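Note that one protein chain of the assembly has been removed; the remaining protein chains are unaltered in position.
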């Protein structure tokens, strides 16, 4: 993926620093924390696009994670400033996949993906379309 | 408090090991984790006494923390087996205070307290008595 | 994989309860926590097999995660008792892969994998064999 595409409208960048509590005794950020960072990236993207995730839940649509993966290429250290690039990779009728790339300066630290179901508050799949899902499909296609 | 009292019915002991994710780059368990351990102690005590906290919430009573404190005397390290002693220290009409002491072998690592309000699901104080609160008062007085 | 194999010597079972702090406002255990649970499973397996991971680090061998994935099939809830099955799936010259399956009663909640490099304290790959790595290969092959 070219730098040009990185700056497309489908890409959200979150900048933050590694917290001390996020390190472990190996002296690097704990690998489990990355999933929390990815979540922060999704939140930022939805907020930025004008549909904060809190509103999704208020309208009765939840996006539980059904699959997550991450490849760790280089460690992140305490207080380093990181840039997380978040994209909607694919919207299907019953799920959405986000893609993440984490950078420190120009260095790629990690990349990952999460796939989410669209469910109601009780965790049941939403079988029919919903304006928010439709919006997500259209909005994420815009910049391509 | 004497050892005798420690073994009273008002005392619950939870045994667990320090997780790797709970350490930080200082090579010791992160101080924030202790509040999570204390919570595990409260959960164990309520379950042991026959009124799991999940049931409290199911009956519409929540116990949000309104005050917490901890004194850290000696560090806890990865994979060490710890014993957390939890007690109900005081039950008032609108709050309950738990006390915690954390041991590794015979060594006291930390002691702390949390105070909790009794609220409804919306976070409003429960003004009137409730059978569960009454039960907690009586049950915690038994062993004294 | 048959139940028979599950009970082989290459399989370690960790039993634990979901902590309140591990839930999120969806009312289920947060997906990031699963990686911490998997880590607890690895720790238990190494301890059980007589080579606690703390000893690995003391001997200068670290196992940072280079890849992690998880499929979430059914949510875990506060205070539920879970059983985590951990296996060494593959030992290569420079990495080891663990496999995890998480159960609540007979229900499979999630399955995942983590791949770990063998590094020195500075994070450099250990290029040559080491008795602990050799031991891991042999020990994990025993039950197959």
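The chains carry the letters A, B and C, assigned in the order they are written, with residues numbered from 1 in each.
We take it that contacts are C-beta pairs under 8 Å (C-beta built on N, C-alpha and C of every residue); 3 or more make two chains touch, one makes a residue touch a chain.
It should be emphasised that the depicted structure is a prediction, and the values quoted were computed from it without experimental measurement.
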Subunit A residues touching the omitted chain (full complex): 17, 19-21, 35-36, 39-40, 43, 47, 52-54, 78-79
Chain not shown, touching residues in subunit C: 20-21, 23-28, 30, 32, 78
For subunit B, residues in touch with the removed chain: 25-26, 28, 31-33, 35-36, 39, 57, 62, 64-73, 75, 114, 123
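One rule holds for everything that comes next: only the chains that are shown with their structure count from here on.
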Subunit A onto subunit B, rotation angle from CA fit, given as a multiple of 5 degrees: 180
Same or different contact residues where subunit C meets its copy subunit B, judged by the half mark: same
Of all other chains, the one whose Cα centre sits farthest from subunit A: B
Geometric centre distance via CA averages, subunit B-subunit A, whole Å: 35
Separation of subunit B from subunit C, taking each centre as the mean of its C-alpha atoms, in whole Å: 29
Multi-chain contact sites of subunit B, meaning residues that touch two or more partners: 20-21, 78
